[in-house]
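Working notes for the structure below.
A single protein chain has been removed from this complex, and every other one stays in its place.
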Amino acid sequence: MYVAVKGGEAAILATHDLVAEARRGDLAVPEITVAQIREQQALACARVMNEGSLYDQDLAALALKQSQGDVIEAAFLMRAYRTTLPRFGSSEPLDTAQMAIRRRVSATYKDLPGGQVLGPTYDYTHRLFDFALMETEPQRAPSPPAGEGWGEGSRDASDMSSKTGANVSDLRDPSSAPSGHLLPQGEKDRAPLDTTMPRVPDILGAEGLMEAEEPPEGDPRPFDLTRDPVSFPADRDVRLQSMARGDEGFLLGLGYSVQRGFGGTHPFVGEVRVGEVAVEFVPEELGFAVDLGDVTLTECQMVNQFQGSKDVPPQFTRGYGLVFGHSERKAMSMSLVDRALKARDFGEATNYPAQQDEFVLYHADNVEAAGFVEHLKLPHYVDFQGELELIRRIRREREERLAQEQGAKEPDTMPEAAE
Amino acid sequence: MTVHQMPADDTKPAYNYAYLDEQTKRMIRRALLKAVAVPGYQVPFGSREMPLARGWGTGGIQITAAIIGPADTLKVIDQGADDTTNAVSIRRFFERTADARTCEATDEATIIQTRHRIPEAPLKSGQVMVYQVPTPEPLRRLEPREAETRKMHAWAEYGLMQVKLYEDIARYGEITKTYDYPVMVNDRYVMAPSPIPKFDNPKMHMSPALQLFGAGREKRIYALPPYTSVKSLDFEDHPFRIQSWTQPCGLCGAGDSYLDEVVIDDQGGRMFVCSDSHYCETRRAEGHRGTMLGDAAASGLVEETTP
Partner (left out) sequence: MPAETMIAPGFADPVFQSQAAFRALLAALSEPGMLQQVAGEITPPEGLATATATALLTLADYETPVWLPEALRNGPAGAWLRFHCGAALVDDPADATFAVIDGTADQPKLSAFDLGTDQFPDRSTTVIVQVAALENGPALTLAGPGILGSRTITPQGLRAGFTDELRENRALYPLGVDVLLVHGEGLIGLPRSTQVEEAR
């Protein structure tokens, strides 16, 4: 009796061992720790948290370690874990006006209440290698519990307490504050931040110049695209959710396409702000809000060309982006595409990809996209055999037909050789 | 900083039976009941993110997880074979999460999850076929917008599909779709049969088995109850026909099965073998011998064992 040789299971297990080996690399080099990734690759962690739709810096760092730094694979790990988590409820809406600011810049005003706060940014670094980083610093003594940077200089606890009120306890508390990876080296020398940091669109709104952001009628609970299938046209809550977890590169390209003319908006950065916002939750049994801790967020509000009609005086329109961690490029791209996707609401033409909700939403999800693109390496030989059978037969029949025609016309010449 | 509770055994977290939580199973079960009530209609469902990649069977896996129970015996095939890597991987998933009893024999299975094939052995009443579907929308290649294709189904406006098929005939003399060949279900909905070769289409028509289709990434479920009319689209002057080969299976000699092509050397040598590995093995065990069986054993493609 004959049986087909079966190696499937053993081969699969062997790939798992090979992955582990490749992940570890040269054993002479010390293994990287999750804490090192969390502290020193925080921007990568932020991207994994965004595209994985889960705010957890440790898990993001673990995902990056496990995936050898493959960001989409890491986001996939986050999502597969997230989907198994029990849901206790929804938090209260976050109030970004109460953000403990690390960075805040506006392109629309030279100066404004709270000022321009450069904070940590690569914007003005010259992209020259810092070869000093090739060498690791000798290990320093562990930081005091107050935590790497937060308790020092002008942002020390006593200073902050008089300035930012409610948020000071969070800043002082190393267990709820992020680990300080975004603080610039030179911040010690900077003046203390202002107490009030009004959001730029709110300033414009006070003048009636900004499109108001009103919740839909009845303020319904937002759609949850991880629980329910999306249908089109998609409402704004669905669009923003989809973009918040969407691929940064895809949104960047779409945002760029809008700027280049594939979409008719003319944006100004009203404001980009980065900092910590408190998350509050109202348990059914308590009936009042409980502070769950802070999350680091980046918010971008784009001010776009105005709209108006006979009935409504002209107003600027808004593009909005809100993402986890320090992720300015993502927040800005999202706000460009958000505005482009409002085209239908404003009665504008929707000729370009960034204006078409179905195009943007279906293709922004890099975990889905990666799965489907990569599934092409699965066996397809059954279908390919169907194609082979067809193409061979069509060619054979064509040759026979040509030979017949040839033979009928010129009985003396030989039929053409097969192709 | 968050503290994570580590499961007692890192490698085996305490997931629910068949991985999905009960609320998710209820949602999928409701979609399945509506799917069998309207054969061929694509029911949107809240497809969950799965620990396997999209495009690798997450729709089929979610359906199997929602229907499987201790009384079931599961067969998983990919390209017709039980031993292809993704079939092995999915079978392992259910062995781990649902303690599933698995088999390779088509007639022993109560649930058959498949990618790209319908087994050669006739299906029986009481069996459930679960198809993994990449693109549930048969009109998608003709009209990329879901908002539009949904209307076309709503109004049974399938003229675009007829035009596309007729263009094929005009250009090539025949319809050139060889797999995922569109079918008309119960004289109402045009349906994608998933990328099975058109060879398998006739097996869907009036099948005694229940056939369920899951598209995880596209978040759609659809179904064919047993004994449902499934017609492959065609024209009177160009009737539907299936693939045929000029030679039988090289291993078991079957002349009625779908064949895979195996390239055996760099001189143009080919061998054709059954894509349905269990069918082929069963026939060989019954004593059927193909002309290439000896060579195949010599080259290690199959093993010769003493009965």
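Chains here go by letter, A and B, matching the order in which they are written, and residues are numbered from 1 within each.
As a working rule, a residue touches a chain if its C-beta (ideal position, glycine included) is under 8 Å from a C-beta of that chain, and two chains touch if they have at least 3 such contacts.
Predicted model, so just to flag it, every value in this text is computed and none were measured.
Q: Can you list the shown chains that the absent chain is in touch with?
A: B
Q: Per the definition of touch given earlier, which of B:A53, B:A223, B:A254 or B:V273 contacts the omitted chain?
A: B:A223
Q: Spell out the interface residues on chain B facing the chain that's missing from view.
A: For chain B, the residues touching the absent chain are 16-17, 22-23, 25-27, 29-39, 41, 43-44, 66-71, 150-151, 153-155, 186, 188-189, 206, 208, 210, 223-229.
Rule of thumb we're sticking to: only the chains that are shown with their structure count from here on.
Q: Looking at the complex, which residues from chain A come into contact with chain B?
A: On the chain A side, the touching residues are 1-9, 11-12, 56-59, 76, 79-80, 82-84, 175, 179, 226-233, 358, 362, 367-368, 370-375, 378-383, 385-390, 394, 397.
Q: Which residues of chain B touch chain A in the complex?
A: 1-2, 4, 13, 15, 21, 44-51, 53-56, 58, 78-81, 83-89, 92, 115-117, 134, 145-147, 172-174, 176, 178-180, 195-199, 217, 219-220, 243-245, 251, 258-261, 275, 277, 280-281, 284-285, 293, 296-297, 300-307
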